[in-house]
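So, chain A:
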Amino acid sequence: MISIDIEKKLKAYRGEQVLKIEAQFETGSITKIYGPSGAGKSTFLKIIAGLIEPEYGKISVDDAVWLDTVLKTSLSPQKRKVGFVFQNYALFPNMTVQQHLEYVSDDAQWTNRLLTIGKLETFTSHKPEYLSGGQQQRLAILRAMAIRPKLMLMDEPFSALDPKMKSELIPGLKSIWDELGTTVLIVSHNPQELEGLTAREIYVESQ
Partner candidate 1 sequence: MKIKIPFIIAVFFLFASITSFAQELKVAVAANLQGVIKALGKDFKQKTGIDIQPIVGSSGNLSTQIKNGAPFDLFLSADMSFPESLAKEGFSTKEPGVYAYGSLIICSSQNIGFENWERLLLSGRIKKIAIANPAIAPYGKAAEESLKLKGILDDIQSKIVTGESISQVNTYITTGTVDVGFTTRALVKDIEGKTTIYWKEIDPKSYAPIKQGMIILKQSKETASAEKFYEYMLSPAAKRILKEYGYGV
Partner candidate 2 sequence: MDLTPIWLTLKLAAITTMILLIVGLPLAYWLSKGRSIAKIILEAIITMPLVLPPSVLGFYLLMAFSPKHGIGEWLHNTFDIQFVFSFKGLVLASVIYSMPFMIGPIKSALQQLPLSLSQASYTLGKSERETFIKVLLPNIRASMLTAAILTFAHTLGEFGVVLMIGGNIPGVTRVASIAVYDSVENMDYASANAYSLTLFCITFIMVISVFVFNKYKAKSPLE
């Protein structure tokens, strides 16, 4: 069970806005996060991951307190170990597909399984600049999966994938999430894309 209650000032194109969210997520659930552009959805995910500090916030995951601005405690992003898929992929230009996964895990069986799910087995020695947009996005997802995350945060993770690719990839991801009991939050603009996958939706808007 993940409990989140945060408040963050955003510098949006409409002037200063405040992002205020209070929500709970069941362990193992998959939730869609949607809302207007610039509302702060990406910021929301980054706050959970520990990459951005809110002015006020309390985040706890099961019994562990990840963030409490009143008590001034904040767990480092390294310790939170959230699987994070960035909107701009944030791939490492100097590493090949294989090296990206090996950076995280030296379990060859595990990384091969991921490569199969992402259909990147034949691209293992390619660096990101030699991958197509869709392949890059798949790599970003696989890299995040490689840490066997208990919490997965995905920011527009399927935007570059065609429907066929999505229908092949998502079941593979789901089966791993079921094995690990991963809680997943997915930011998406696309109304249909997560149909059937997500149990719940949350609308995020800043004021």
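The candidates came about this way: all candidates are chains of the complex that A comes from, given by their letters.
Following the convention adopted for this analysis, a residue touches a chain if its C-beta (ideal position, glycine included) is under 8 Å from a C-beta of that chain, and two chains touch if they have at least 3 such contacts; residues count from 1.
Because the structure is predicted, anything quoted here is derived from the model rather than measured.
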Pick out the one candidate among 1 or 2 that is in contact with chain A within this complex.
2
As the complex stands, chain A meets candidate 2 at residues 46, 49-51, 76-84, 86, 88, 90-94, 103-104, 143-144, 146-147
